[in-house]
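Here the complex is missing one protein chain, while the rest keep their positions.
Naming follows writing order (A and B), and every chain is counted from residue 1.
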Amino acid sequence: MSSQPLAIEAIKLSVGYGVHTVVRNIDMRAASGDLVALIGTNGSGKSTLLKTLAGMLSPIRGNVNVLAAAPGELPRRVAYLPQHPVSSHTLPLRARDIVGMGRYARLGLFRRPTTADHEAVARAMQRTGAEEFQELPLRELSGGQQQRTHLAQVLAREADVLLLDEPTAGLDVAGKLAVAEIIAQERARGTTVVVATHDLQEAEQASSVMLLAQRVVAFGPPKVALRDEYLRECFGFTQPH
Amino acid sequence: MTRLALLEPIWQPYADNEFLRDALAASVLVSLICAIAGTYVVLRGLSFIGDALAHGVIPGIAVSLLLGVPGFIGAIVGAGIMMWGVSSITSRTRLSSDTAVGLLFVGMLSLGVIITSRSATFVGDITRILFGELLGVNKADLAWQVVVLLAVAAIALVGHRPFVLMSLDDGLARTSGFSVKWFHGAMLVMVALAIVGSFQLVGTLLVLGLLIAPAASGALVARRVSSMMGVAALCGVAASYVGLLISYHFDVSAGASVVFTAVYIFIMVAVLTIPKRQRGHHELPHQHEHRH
Partner (left out) sequence: MADGSCNPITVRVSRFMAVASIVALVVLGASCSSNDASPANETTLSANNNAASTTVAPVADLPDVVVTYSVLAALVSDLVKGVADVITLIPDGQDPHTFEPSAKDIATLNDAALVVANGLGLEVGIDGALANAAESGTEVFFVADHVTLIDLVDVNDHAHHGHAHPGADSGHANDHEHSKDPHVWLSPESMREALPALAKAAGDALGEDLSSAAARLDADLREVDAELSATFSEFENCELVTGHNELGYFAQQYGCEVIAAILPSASTSAEESAGAVEFVIDVVRTHGTDVIFPSLGSSMAVAKRVAETTGARIVEVNTHYLDGVTTYVDFIESLGNTIAAGLRG
């Protein structure tokens, strides 16, 4: 157990939309450098929990702190990557401008970008391989390229907490490996990462795994949480041995 | 000398007629206003709301004329009611915003028709509301339009970053620290201003054309917001100049000619950029997605 304050702490947290609760009684802890994998089918509450941690949904009950503040209070330090960002197929904006938008949280409404900002953008594009198509408009990119652009945008924010909703969607095996590598790099820097995913192999690399099925089926280190009986509850099947 | 004479039909009507020059000035101002507001509308996919606002202001205008008050005040109130209505329906029910917009749009429009059809004190000006009075513009109108242009530009200056983030995803804007509620509202206000500032010229039926067509042309050829706006402004100005010339030479309705030209320009741009876009798609399967 680290003696540092917890990056993410949730106590008896219920999340949902308005009056409709999706998951009750979540207890979660994550320290700096941890990777928490949220596993579950669609509709299980993964995205709802992520959005609550990001500050987009109000908690229905219970307590949650991100970096010792209420969710959404620290946009400079907490970055969120949504599932399937919406208008990618029609936007004429270039990939590198999209990545550049990741710096807006720090720049606010009016401040001009500095060299430091441009360098952060360049680094982020390099890490996801987005630099090779940076001049292309978003709508001319394939699904995988768009995903890498959005990931680069999140990385450009240089946040301390990353909340990623299915970051490997649309990527092939090499792409998924690249993302795993990026997550490892972030963790090494002390970033706390929470990932919603379908991929059980990704979950095995995590510090803790939470299985969701509109309730918390299990939460703990992968060896514990990914046991057959929990997987069965979650998915109706188990991992091949 | 004869070559110049051939070009005369292109500039002489403007040189000879002050009312035409003023109409051009007003139309250019409207084009600038709509280039700014329209760019964000197209980026964010708000065209339907733009359309709804354009028609939803009709009852507001009708009521204010009934009360003897200038039409644009009623338009502002009507726009405000529409926007408030949309946001309360979407936040209180499970309906999506385009359902809410559609409902309110039709509701306000039919209310407008009811009011104007039955009132004896409403002295038959519905045609003016629908089609505008581009050729009746005077210097005071131009001054108001400059005010609207400054207001729209101010909103765009302040809201640019959140607007652009919201055209990707509202969640991105929110988690970057911008209040989606406020900036969405600001965008609607900007659109409403553009409509209120333009409807007296081209009428509520057509104002959407000026809002969307030039910006859509910009979206086809530009890759940055600033160049999108520039192209939109250019298309709008061109549509104004050519449209008024058409109205002059062919003796046809002025406002409709301008809007038709704007849409025509868009169609030309779309046709001319097709090969380029298809080319882009064909190349992709050959690109490598793997990082080594």
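Note that contacts are C-beta pairs under 8 Å (C-beta built on N, C-alpha and C of every residue); 3 or more make two chains touch, one makes a residue touch a chain.
These figures come from a predicted structure and were not determined experimentally.
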item: Contacting the left-out chain in the complete assembly, out of B:Gly45, B:Gly102, B:Gly136 or B:Gly185; value: B:Gly136
item: Which of B:Ile73, B:Leu103 or B:Val180 contacts the chain that the document leaves out; value: B:Val180
item: Residues of subunit B in contact with the chain not shown; value: 9, 13, 16-20, 22-23, 63, 66, 81, 88, 91-92, 111, 114-115, 117-124, 126-128, 131-138, 170-171, 174, 180, 203, 244, 247-257
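In the analysis below, only the chains that are shown with their structure count from here on.
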item: Subunit A - residues contacting subunit B, complex; value: 51, 54-56, 72, 75-76, 78-80, 82, 85-88, 90-94, 97-98, 101, 104-105, 107-109, 129, 132-133, 135-137, 140-142, 144-145, 153, 171-172, 174-175, 178
item: Subunit A contact footprint on subunit B (complex, rising order); value: 43-45, 158-162, 164-165, 167-169, 171-172, 174-178, 219-220, 222-225, 228, 277, 280-281, 284, 287, 289-291
